[in-house]
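Missing here: one protein chain of the complex. Every other protein chain is in place.
All chains are identified by letter, namely A and B, in their written order; residue positions are counted from 1 within each chain.
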Amino acid sequence: MGVGSFFTSKLDEAIGWARKYSIFQYPFVTACCGMEYMATACSHYDVDRFGAGLPRFSPRQADVLFVVGTISHKMAPVLKRIYDQMTEPKWVVAFGVCTCTGGFYDNYATVQGIDTIIPVDVYIPGCPPRPESVLDGLMKLQDKIATQVQRY
Amino acid sequence: MATTEPRPTTTREFMLGEGGGTGGGSQPMHLGVGPQHPAMHGIIRITTELDGEMITKSDVEIGYLHRAFEKDCEVGGWNNAIPYTDRLNYVSPLINNFGYANAVEKLLGIEVTERCTYIRTIMSEISRVCDHLTCVGASAMELGAFTVFLYMIKAREFLWELVEAVTGARLTISYGRVGGVKADLPDGFAAQAKKAFAETRLVLAEVHRLLTGNRIFMDRMVGVGRLSREETIAYAITGPLLRAAGVGYDVRRAQPHWAYDRVEWEVPTQKDGDNYARYLVRMAEMEQSMRIAEQALDAIPAGPVNVDHEGRPIDPAMYVDQGKQGKTEGLLLVPITLSPNLEGQGRAAQRRVNVHDKRVVLPPKENAYGSIEGLMNHFMLIMEGYGIRPPQGEAYFATEGANGELGFYVVSDGSDRPYRVRCRPPCLPPLAALHRMIEGEMIADLIPTFGSVNMIGGELDR
Partner (left out) sequence: MDGAAILDELRARFGSAVLETHDHRGDHTAVVGRRALRDVLTFCRDSGALAFDVLMDLTAVDYSKFPGREDGPRFEVVYHLYSIAHNHRVRVKVRVDEDDALVPTANSLWPIANWFEREVWDMFGIRFDGHPDLRRLLMYEEFVGHPLRKDYPITRRQPLIGPAH
């Protein structure tokens, strides 16, 4: 390992550590899962413990897109546009089984998983997921952020 | 010398000059709000035409959460629609469950047991409190009162713990069944519920101190989003919005069902029909709901306890064990009326909750394991082509959802699948009238008005 790559990997670690504790999320809340999102964000479960307590409602200021709830075909172009408006680096969390696979809405109106439209980093299944599994998903995302190759 | 008192200027005139914002030859500006907007908890698109800051014209577009509820219901059996009804109004799913189940029961021509009507009443009212807590909390947050939101969600957690104890889930509970409910109330539920209500009352008192009479809150709410009594009726708006406009119509009072005519409660009304009146109605309704639930918890009838053919209480675990060994002598053909419960066979014998009708209600687990009749009964209800088969016909049943009259119109062709299930969504009429509430008001007033109609996507778009 040369001196240069040593510094890069250390710098990567430092940036990863900083990034994983300063998640500014964009809650793209559409449906039932929003209720559990509220519960996770509030006092009982307190998502702030993970440095993700401050939602940003402009996609340009957000790092993580939380897609919370069923995405219908009518809504899909809107989701795509929001994702495109976010600046790199960006991550996507599919919150709830409707966003993962379409769930039990196998019908003409519902998108069968948002990964057919945008890339997804962490899937949190459940209909809706309990706050505990949301926090678990968030920690998985933090691990992913910390260990990936950082772009800056 | 008498001086003429200058006419007091309004805030608008002070900020914009005289006549400002009232259409002094300026060009209209078009502003789209939504479908994904931070200050609106729901996906809906409002296209507005602005003159200054005033909305002169608007168009509301919905359908962004259309999930084909009515089509999905036609695919499975009658009970398979229950999970879909959870997700109509996902803030108060229990009311949807029971409303749908009761519509099918009406079609079948059966009545649920007395104990079950009380359980439905209690759980519906808990659900209603959750709904109003979320609505008031979220709309206060959108006006900047984040503390209120945190408090309200805290109170909702207390109630969700109750819901979880009964149904096994927090939000999408699928607890209703055609002919009854999934399981009886757990032991010690009354005490647990009363404790949660006491906590909720503390939160409501705190919120009253924070909001009711708060200068900023009142400035944003009083006189804003007003809809006249006549127009409210013409737009078929029911629920808190109608009661805030001075009409005391409540399905629970007008067409009493379940246990609503056996408890004492009031229908809170206001007369102004503005956002503040809606807030006051919702706050008062939460208190009434807890009052109903408490009385129902005290008055819930015990019903018959299950006994064997000699009058001894049956231990379900022993019964199942004996049944598996074929030792059913003396127990055969005894109507076992244990209801399926979350604790399975490990729980003591309990009262019958669901209606005693083998065409409709799944037999208790103990029965399905313990006797060939129970097994056959279970088989017939589950197999495709059998199951619940209401006679040909149609029925409409209405109950009071958190947002107004929640109606289910079901049509049966005599088969085991619904031919048509129609949900009359309580929050569609207020959205249809939303343009009447926001036109002529400031653009910023759109937010509290939208909050006060409590739009719930699942039920609006279905």
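Quick note on the criterion: a contact is a pair of C-beta atoms (placed from the backbone, for glycine too) under 8 Å apart; a residue touches a chain by one contact, two chains touch by 3 or more.
Keep in mind that this is a model prediction, so the values were computed, not measured.
Contact with the chain not shown here comes from a single listed residue; of A:Asn107, A:Ser133 or A:Gln148, that residue is A:Asn107. Contact with the chain not shown here comes from a single listed residue; of B:Ala68, B:Ile126 or B:Val163, that residue is B:Ala68. Take chain B: the residues that touch the chain left off the picture are 62-63, 66, 68, 70-72, 74-75, 106-107, 109, 231, 233-236, 238, 247, 249, 254-255, 392-396, 398, 405, 407, 409, 411, 413-414, 419-420, 422, 424, 428-429, 431-433, 461-462. For chain A, the residues in touch with the chain missing from this view are 73-74, 76-77, 80, 106-109, 111-112, 116-117.
Everything that follows uses one rule, which is that only the chains that are shown with their structure count from here on.
Separating the centre of chain A from that of chain B, both taken as means of CA atoms, is a distance of 30 Å. By the touch rule above, chain A contacts chain B in their complex via residues 28-32, 34-36, 38-39, 42-44, 55, 57, 69-70, 72, 74-75, 78, 82, 104-105, 107-110, 127-128, 130. Put simply, chain B touches chain A in their complex at residues 35-36, 38-39, 41, 43, 63-68, 71-72, 83-84, 86-87, 90-91, 134, 138, 149-150, 153-154, 156-157, 160, 170-172, 457-458, 461.
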